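The block that comes next holds chain A.
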Amino acid sequence: MRIVEVILAPILALLIGMFFLGLARKIMARIHWRYGPPITQPVIDVIRLFSQKSVSHGNMFTLGVLFSLACSLVLILFLPMGKICPLSSSGGMLVILYVMLLAPFGIALSGGEAANPNASIGISRKLTLALGYEVPLLVILLAVMTHYKTLSIVNIVSMQQNTSWALTSLPLFLSGIAYILILPAILGIRPFEITQAAQEISSGPMVEYGGSFLALATIQHGLNLFIGIALFVNLFLGGAGNPPIFFLKMLVVFVLGLFINAALPRLRIEQAMRYLWRWPTLIAFIGMIIVLIIRR
Partner candidate 1 sequence: MSLELLLIVAFGGALLSYLFGKICPQIRDPFAVISSVALAVMMAFLYGKTMESPFYFGFLGLPLILRTNMLAWFFAMAISILGALSVIFSWDYVKDRERTDFYYLMLLLANASMLGIVFAGDFVSFFVFWEIMSWSTFLLISYNRGRALGAGMKYIIMSIVGSVSMLIGMLSLYAIYGTLHIATLSKLVPSASSGYLLFLFILFGIAFAIKNALMPLHTWLPDAYAESPTSFNGVLSGMLTRMGMYGFLLIIYVIVGAARALNLGPGIFKFNYILAWLGAITIVVSTFIALLQNDAKQLLGWSAIGQGGYMILGIAFGTSLGLAGGIFHTLNHAVYIVLLFMSVGAVQYRTGGQRDLDSLGGLIKRMPVSFIGALLGISGLIGIPLTNGFVSKWLIYKTLILEGHPFLAFAALIGTWGCILYCYKFVHHIFLGQLPEKYKMVARAPFSMQLPMIILSLVILLFGILPGIPLKVINTIGTSFGFQSLNVTTWGIASETGTLNTINIFAAVVAACVIVWLIFKAGPKAVPVAQEDTYAAGAAIPKDRYHYTVDFYNPLYRMISPYFKDFIGGFCIKLAGWTQNVCHGIRQMYTGYIGHYVMYIVLFLALLIFVQLKWSLW
Partner candidate 2 sequence: MNRSLKEKLEATFSDIKVAAPEDDRMVITTRKDAVLSVLNFLKTGGYQHLGLVSCVDWIEDNEFELVYILSAYLQDNYEYSIKEKTNIILKTRISRENPQFMTIIPVFANAEPYERELHELFGIHFEGHPRQIPLLLERDYSIPPFRKDFDTREYVKEVFDNIPVVEEKKK
Partner candidate 3 sequence: MVNPVLLIAVPLGLAFALPLFGLISKRIVKYIPVVAFIFNFALALRLIPDVLKQAIVVEIGGFPPPFGINLVAGPVGVLFSALIALAGLLVAVYALAYITEGPKEKYHMLYLLLLAGATGVVLTGDIFNLFVFFEILCISSYALVAYIGDRAGIESAIKYLIQGAVGSSFLLIGIGLLYGLFGTLNMADLAQQIESASSISVFVPMVLIITGLGVEAAIFPLNAWLPDAHSSAPSSISAILSGIAIEVGLYAVVRVLFTIFGATNMFMFFAFLGVLTLLIGEMCAFAQNNIKRMLAYSSIGQMGLIVFAMAIATSYALTGGLFQLVSHTLGKGLLFLTAGYMIYRSGSMEISAFEGMGKRMPLTSLAFTIGAFSLVGLPPFVGFPSKFLIVRAALAKEEILFTVLIGLVLLGTVIEGAYFFRVVQVLYFKKANGNSERKDAPVAGLIPMVVFVAFILVMGIYPQLVIEVLNSAASELLHRMEYIRSVLG
């Protein structure tokens, strides 16, 4: 049974990721009052990109992209999707935290090899932004871990099954709010699209990504969307008994988030950092203090 789960989970995540990308473009188009591409447009793009013969700047350039996509796939094995959670017992939240940093690190290494200042500026923005949203994210995750006194995410999900959702339980409500505030930054969509800003730094680290590299990068972006939202659903919305309800919850979260963020313009990196280190961090710290008070 585990083998099936190990194979099924990445494929499901891949499909959901692509669906989210297509949905995002469709909703964005609708907001711009135009028809927009079909939902399957990302899949078409990927097929087209795979057929193009791209350019490589050296081994690290190639390996970096492969490594970052592989790490995103690995991360999915740790995230419970409803009942499916292949690698639940080998490290828990800390491994998730650390593998989450691998994907941007892989892209950063390969982008650096591309010997292009646009890529380097993009990477420095990506890492600064990562530091930006990690400050509140770490406080939130620590609050959840100290509240449930466990390191493994499967325990957290099962505890939420019998009691109420974490979002609605008193101590973790503020942490949930803080997580929602930084969700666009984790996913890298609209207001925090600074790292892949097409106009300013010609799509940042992906400036030299040609055919198959760009395809892998788009897939990795899709998986990133999936991971960000799946983590939120697991930690705060009780992560559903069976996969369909889990994907429904993710869909709701994604669409609501998209509506809010589609209207916002792209922030400059200083504004993003100032925002991330001010409101969400404050709320997250208050959440943490509440958890500690209740725990004593």
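One rule holds in what follows: a contact is a pair of C-beta atoms (placed from the backbone, for glycine too) under 8 Å apart; a residue touches a chain by one contact, two chains touch by 3 or more; residues count from 1.
The candidates came about this way: all candidates are chains of the complex that A comes from, given by their letters.
Keep in mind that what you see is a predicted model, and the values were worked out from it rather than measured.
**Student:** Please state which of the candidates 1, 2 or 3 is in contact with chain A in this complex.
**Tutor:** The touching one is 1.
**Student:** Of all residues in chain A, which touch candidate 1 in the complex?
**Tutor:** Checking each residue of chain A against candidate 1 gives 10, 49-58, 60, 62, 65-67, 69-71, 73-74, 77, 87, 89-92, 94-95, 97-99, 101-102, 105, 108-109, 112-118, 120-121, 123-125, 127-128, 130-131, 134-135, 138-139, 142-143, 145-146, 149-152, 202, 207-208, 210-213, 215-216, 269-270, 273-274, 277, 288, 291-292, 295.
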